[in-house]
Structure formats: C-alpha cells, structure tokens
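Only one protein chain is missing from this complex, and each of the others stays in its spot.
Here is chain A:
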Amino acid sequence: MDRRLDFIVGREIGLRQLLNTADALMLLEGAVRAGACGGEIVAADGALLASCGDAGPWKVLRPILVEGEPVGALSLFGAGVTPLLEGVADMLHTALHTLVFGAMKRLLTSETHTAVINQTYDELLETNRRLAQSERQYRELAETLEIKVHERTKELSRAYAAMLQREKLASVGQLAAGMAHEINNPIGFVISNLATLQRYAAKLKEMLAFYRLGCESHLPPPLMNEANERRQELKIDFILNDLDELTAQSLDGAERVKKLVADLRGFSHVDEINEMPTDLNAELEQTLSVLGHEVREGTVIERRLAPIPRVTLRPALISLAFLNVIRNALQLKVPALVLAISTEAGQGQVRVRIADNGPGIPAGIRNRVFDPFFTTKDVGEGTGMGLNMAYQAVNSCGGTISLECPPGGGTIFTIALPEERDAS
C-alpha cells in the first residue's frame, strides 16, 4: 500500500522543518567561539529550537523571517553589547537566513516535484483505468457482436420481407377488390336474368303443356305423328324436366359467386385502412369463406366462436393473420384434418385459437416457425412467409401470437389481442 503525500504548492512551512537542530547548533557554537557567551534560537510559539553556552547578562536579538513573516528569533548573549557581539549576530543572522532560504527552496522544489510526479502518476492510473475499461467494453462487445449482428440481420430480413409482402398484399388486395367490383355488376344481371329466365321458362312450359293437352287431339294424325317425332328428336320432355334444375343451379351458382365476391371485397378491406372496432368472429367467418376452395374434402372445421367484444384494429391486418394461420393448418397432410377455431375474451384480452390435429411442430424448430422464409413444406408449396406475415400482422395490431404443441399431438396457435389499446 503506497502512502500518498499530497502537497499544496505554497502551503506554510514551519521553521522547524527549515532549520535542523544540528545546523543551528553548529552556527551557535561558531558564535560562542567568536566570543559570545552563548546563544539560542526560539520559534515564534516559544519553543526552543537550539541553544548553546550560557545566558549572559546582555543579549542581542535578531528576528528570523520566513517569507516576510517573523517565525522565530536568534539571541546571542555576551558580557555587554559590543560591536563584536553585534557583528557576530549579524553574520549568524545572515547565515541562518541563507540556510533557511536554501532549505525552503529545496523543500519547495522537491515538494513540487513530488506533486507533479504524483499527479502524473494519478493521470497514468486514470488513463490506465480508462484503457482497461474500454478494453473490457470492446471485449464484451466483440463477444456479443456476433449475436447482435445475427439478431439484427434476422430483424432486418423479417422487416424487409414483411415490407415486400405487405406491398404485394396491398396490390393483391387492390386487384381482388377491383375484380370483385368488375364481377359484381355482371353477376348482378346474370342473377336477375337467370331469375327472369326461370320465370320465362315456366311460362313457356305452361304454354307447351297447354298445347299438348288442349290442341294435340285436334291435329290431323299425320301432323300429330310429325309433332311426336319432333318432340322425341328434340328431347323436349327431358329439356322441360331439366330446365328448372338448370336455371335453379345456375342461379345458385351465381348467388355463390356474388357472395364470394362480397366476401373478397370485405376481406381485402381496401376501403378500410384505418383502425376501427372490429368483430373478430365475423372476420374469421369471412376468412373461412375466402379459403373455402382450399378446404380439402374430409376436412372438418369446428367453430366455437364465443361472443367477444369488438377490438379496435386494422381489420385487413387481422384477417391477414387469420388467413395465414388457417391456411397453414389447411395445408397439413393429415387424412382426417380437424380444425378447431375458437374465440374467447378475458383478462383484458381477446384470444383466438386455431388448433389442428396435425403431427405438431418439433420442439427444435418451434421458435423458428415465425421467421421469414422458414418452411417445412415441399418446395413450391409454401413460401415460408405465411406465419411470418401472421406474426407481423398480429404485432402491428398490438397483439401476440404464440404456439404450443400439446403432448396429445397437434398444434395450437393463439392470437391474443388487447381489448383496449393504449394510444401510442
């Protein structure tokens, strides 16, 4: 442990530090040899610093000044106040002052030197400490850098992919909406014309029946035979039978097209880019309707949609999330796929669960399924973007998406959305 000496340059230095007793004694002894009876040096506080010989009846007194301040006195004793005694006193006084001044100078020099060395040493220590600290920081940084770069890259590619996807989606949505609009008009008059056609056909059928029942018997036999032949040739009976069926089916089909188009319009939400109170159950229904053609035969979709409060969010985003999670499940290659879709509210949240009876997701890759471009499907089947898009969309809605694979098999995706969102 090094003991530090801290000097204030200019601090007061006492006479005792400037004049050592041996030097003082030597001077006093010289005075005695020169003829004085004795002498003494006394500090200003009365302490005797040095004395020699005897006190005589007479004494000459000289003040000792350090930096102009009287700090002590020199006394010489003699048989009388002689010029010799005065002269010796003056000499001694000068010698003392020279000694003290020299000592002062030496002390100041060495103290300043020490102060400077200490300070330089302090600065060195400080520099060293800072260097060590920054070195440690760099080392830590280097260690975490790889992880950070990895995370950052992941985030970036996620964001980039999401951006791409969102753009694509927006244009797809616009396309869908445009097409829906274009289809909506013709399908409208197709339906109305089909209905009219149905009515017309009924009238024609009635008229034909009237002809057959009322007029056939009055026809001359050759003409009647001809008419029967033509009827069989033209399969009129079959046509009359089939006509109702055909128009009914067409009408039904057209109605379905109309509904699909309406759903598509709603689903793409092109007109609704703002947040609004949204009925998630309705969104789920709409999503299922849009995905209707992707539902393979034998697939069972169970709905357990509880009454839940509306959640304020961008409907396009949340239906996008639903679409991707449900589509992901629908693509599972399971003989008898069962999809259970449920909603519930509680603890300030609305939760949507989409559960399948598939093989589940291996624990090792569970935390990667939301990564962009991550897919386990065959090439060409999945883009690896679906669940990432769902993740992004739910995030944007202020919610969370998580998954669990119960021991019994299958996967449950849970989308949790706060009932009320802080304005942020």
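One rule holds for everything that comes next: a residue touches a chain if its C-beta (ideal position, glycine included) is under 8 Å from a C-beta of that chain, and two chains touch if they have at least 3 such contacts; residues count from 1.
We adopt the following convention: contacts and distances are computed from a predicted model.
Colleague: Can you pick, from "Carbon monoxide dehydrogenase large chain", "2-oxoglutarate ferredoxin oxidoreductase subunit alpha", "GTPase domain-containing protein" or "Spore coat protein CotJC", the UniProt protein name of the chain not displayed?
Modeller: Protein name of the absent chain (UniProt record): "GTPase domain-containing protein".
Colleague: Pick from A:Thr94, A:Gln119, A:Ser192 or A:Asn274: which residue touches the chain that isn't shown?
Modeller: The one listed residue touching the chain not shown is A:Gln119.
Colleague: Pick out which of A:Met91, A:Leu108, A:Ala282 or A:Val338 touches the chain that's been left out of the picture.
Modeller: Going through A:Met91, A:Leu108, A:Ala282 or A:Val338 one by one, A:Leu108 is the residue touching the chain not shown.
Colleague: Could you tell which one of A:Asp54, A:Glu67 or A:Glu151 touches the chain left off the display?
Modeller: Reading the full complex, the residue touching the unseen chain is A:Glu67.
Colleague: Considering the whole complex rather than only what is displayed, give the residues of chain A touching the chain that is not shown.
Modeller: Contacting residues on chain A, toward the hidden partner: 7-12, 65-69, 101, 104-105, 108-109, 112-113, 115-116, 119-120, 123.
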